[in-house]
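Every protein chain except one is present and positioned as in the full complex.
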Amino acid sequence: MYQYDTFDHQLLADRVAEFSDQVDRRLTGALTEDQFRPLRLMNGLYLEMHAYMLRVAIPYGVLSSRQLRGLAAVARTWDKGYGHFTTRQNIQFNWPRLTDVPAILQALADVEMHAIQTSGACIRNVTIDPFAGVAGDEIADPRPWAEIIRQWSTLHPEFTFLPRKFKIAISGAIEDRAAVRFHDIGLRVIRNDAGDLGFRVWVGGGLGRTPRVARELRPFLPAAQILGYLEAALRVYNLHGRRDNKYKARIKILVDEIGIDAYRDQVEAEWHAAGGPALVVPEAEIARVADFFAVPDYVTLPDATVELARWRGADSGFDAWMGTNILTHRAPGYAAVTVSLKPVGGIPGDITADQMDAMADLADRYSLGELRATKEQNLVLPNVRQDQLHALWSALRSLGLETANKGRVTDIISCPGQDYCSLANARSIPMAQEISRRFADRRRLDTLGPITLNVSGCINACGHHHVGNIGLLGVDKRGAEAYQLVLGGDAGEADSSIAQITGRAMTAEEAVDAVEVTAAVYLDRRQDAETFIQTFRRIGVTPFKEAIDAAR
Amino acid sequence: MPLVKLNTPGGLTAPVADWPLLAEDAYVPPTGPVLVPLATWLAGRDTLKDRPDTGVWLAAGDDATALGDDLPAVVAIRFAAFTDGRGYSQARLLRERLGFTGELRAVGDVLVDQARFLTRSGFDAFQVAEGSDLVHFEAALGRFSVVYQAAADRATPVVALRHPSYWSAAE
Partner (left out) sequence: MTQQIVTASRLADGRVLFRAPEGWSTDIHDALVFTPEEAAAAVTRAQGEPTRVVGAYAVDVDDAGLPLLGRERIRVFGPTVAPYAAQLEA
C-alpha cells in the first residue's frame, strides 16, 4: 500500500489546522453558515436529518488493518459505534459533533486518512477495481495511477470550485469492476499495439437525474501524460460547464450540449497549448509510487483443490460461500475473498466498531494486513491462502460476516435514504431489508444466480439504481414515500446500460412484490443458463411490465 | 472596497483604494484609475493601453486569452459568487498562457479561505471587505507549506522535491 512521506504528512497536518480554524471561526460567528457550508463540504462534513455526517475517503478503496482500526476508534469515540460503507468506496459516520470534527480529522491523519474533497464541487475520491493488483484478469495495476491522481487533485487550486462534483474511476482488468462508463471521467488501463501502457479515456458518464453512459474521449493516452490531459479536460469543463442550473452542471451535460467532438477538440487544443505530451509524470515518481504496490511475497503454493473439495463436501455453508464470495487470484494457492456486509435483513454497508476491529485482525492474520472497500458496499480480503479459507470462514461466521451472497439478489446496494439523508424522498434501508428477507432462502438465491439490485432514496442515485439489473428509486407521492421499479441496468464497460422504467410508483409493499414478480418472469422466460440481464436483453422490459401490472 | 496586495510571500500590503469597475457600454473617463470591461478594452486598446491607470476587468464568462499579447498593467477578475471557480482558470491562462506579469486582482465575492487557491492561480491582489481583519487572510496565505501541483505561483510541487534531479532537468 501507499505510505505517506513527510510531504504527505505535512499537507494533512496543515489541512487539519486549517479546518480546525474554520470550525472555530464558524462557532464564534466569524463565518456565516453560507460561507462555512462549502468549506465543511470540502471536508466531507454534511448537516443531515439528525446530526452532522462525516464522509471519510478510503483512497481508491484500499485500507490497511491499522487504518480500519483507526476508523473503528472514530466510530467508538466520537460516533455511535458504527460506520457505513458507501457506494463510492468511502465510509460515513452519522453522528459526529461539529466540535469534535477537528479531533476526528487528527485521529484520521494519524493513520494517513482524511475527508478532503469527499463532497463539494471538486474532484472526489478516485474509485477503482476493488480487486486491483490481485485479480487474475488484470492488464495493469490501477492503484499507482489512482494515488498519482489523488495527489494531483488534492487541494488543486484551479479545480476546487467547479460547476459541480467530479468523479474519476479507473479499471485495470479485462472485466470492468469500476463502472468506468458511469463516471465524469473513466479511465481504462490498456496496452497499445506497441505494448505501451496507457488509458482509454471515457467522459461524461453518470447517474442522477440525467443518467448517461460515458462517451469515448480518447482511445489511447500514454499513461505518463495523464495529469496534463486531465488538467486540460477539467479546465475546459471549469470554464464552459453550466453554472446556471445545478441539475445541468455535470460534465455529461456539457458533452451533450456541445457534442463529444467539440469537447474533444477543445480539450486537445487546451492540452497542446499548455504543453501537451511534454507534460509528464516523472518516471522516477511513477516508479516510487508503483513500488508501494509491488507484488507481495506470496508463498509458493499449489491450489488447495483437495482440501477445499473436502471442506465443501462436509459443510454446505462453506460450500455456498465458496460458490459466491471467492474470486480467482493471480497467485496460485491464493484467493480474493469478499466479506459481505449484507446479512439477511441487515443494513447494507453498515459495520460496527467491533466488527471493524475484528476484520482488521483477520486481515492481519489471513490477508497480509490489507483490505478493500467495494462500491457494492462490501469488504474484500485480497490475499488469502486457499488452505486458510476454511479457518477464515469459521472466524467470519463467529462475527456474523459469513453471508454467502456476493453478486446475488440479496447483495443489495442501498443508499442511506430517508432514515438519515435530508434529500431523500423515501427510505431505502427498510426496502433493502425486506427484499433481503424475502429472498433469503439459499436455493432461491442460487436459482436466480447473478443479479444486481440497487436502491436509491431519491433521484440523486447514490444507490446507483440506474445501473442495477433491478433498481428501486424512492419518489415522493404527495408527501408519502413511494418507489419506482426500473429494470435492465448494467454498470460494466462492455455492456453499460441504463435501467428502464417499468411503470408508475408503488407503495413499499407493492414494490417488494414487484421484485418478486420480476424474479418469477425471469425464471419463467430464461433459456438455458441465461442470467437475469441476458434474459432481460433478449425479451425486453414489456413482459416484466405486463406481469407487474397484472399482479397489482 | 479596499484592495490588499501580496508583497513578500505570505505578507500583505496595507489596504489601498481599489479602482472602480466600469460597466459595459459606459462612457470611458479620460483619465483613470479605472478598470474597463473586456469588450471596451478590445475596441479601444490602441488608446487605452498607454494609460497607466487603466486596466481591464474580466467577468466569469469572458475569454481571458482574448487579451492576446497586448496586455494592460492591471487585470481584475470579478467573482460574482465565490463558488464560481472560472476565475481560477482565467487567472492561470493569463499568467501561464499569455505570460501576463502585471497585477492580477481578485475582486467581488472573495473569501479569506480561498486565499491560497487564488495566489496559486496567479492572483497577487485581493479585494477585501471594509475593516476586515487581515490576520486571517495572512494566516490563510501561509497555511500550506506543501503543494501537490505545479500552478501559476511557481511553488515547487512535492514531486520536484522528491526528485530534484528530474525537476532541474525539466526546467
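A and B label the chains in the order they appear, each numbered from 1.
Heads up, the rule we're going with is that a contact is a pair of C-beta atoms (placed from the backbone, for glycine too) under 8 Å apart; a residue touches a chain by one contact, two chains touch by 3 or more.
What you see is a predicted model, and the numbers here were worked out from it, not measured in a lab.
Chemist: With touch as defined up top, name the shown chains that contact the chain not shown.
Modeler: Within the full complex, the chain not displayed touches A.
Chemist: Touching the absent chain in the whole complex: find that residue among A:26, A:88 or A:165.
Modeler: The missing chain is touched by A:26.
Chemist: Touch as defined at the start, partner being the missing chain; which of A:9, A:80 or A:288 qualifies?
Modeler: A:80
Chemist: If I consider the whole complex, including the chain that's not displayed, which of A:162, A:239 or A:347 touches that chain?
Modeler: Answering carefully, the residue with contact to the hidden chain is A:347.
Chemist: State which residues belonging to chain A touch the missing partner chain.
Modeler: Within chain A, the residues that touch the unshown chain are 26-29, 32-33, 47-52, 80-82, 95-99, 347, 350, 418-420, 424, 427, 429-430, 433, 479-481.
FYI, only the chains that are shown with their structure count from here on.
Chemist: Quick check: how many Å separate the C-alpha centres of chain A and chain B?
Modeler: 38
Chemist: Which residues of chain B touch chain A in the complex?
Modeler: 60, 82-86, 88-90, 92, 96-97, 111, 113-114, 116-118, 120-121, 136, 139-140, 143-149, 151, 158-159, 161-163, 166-167, 170
Chemist: For chain A, which residues are in contact with chain B within the complex?
Modeler: 5, 7-8, 10-11, 14-15, 17-18, 21-22, 25, 30, 35, 38-39, 121, 151-152, 154-162, 235, 238-239, 243, 273-274, 281-285, 288
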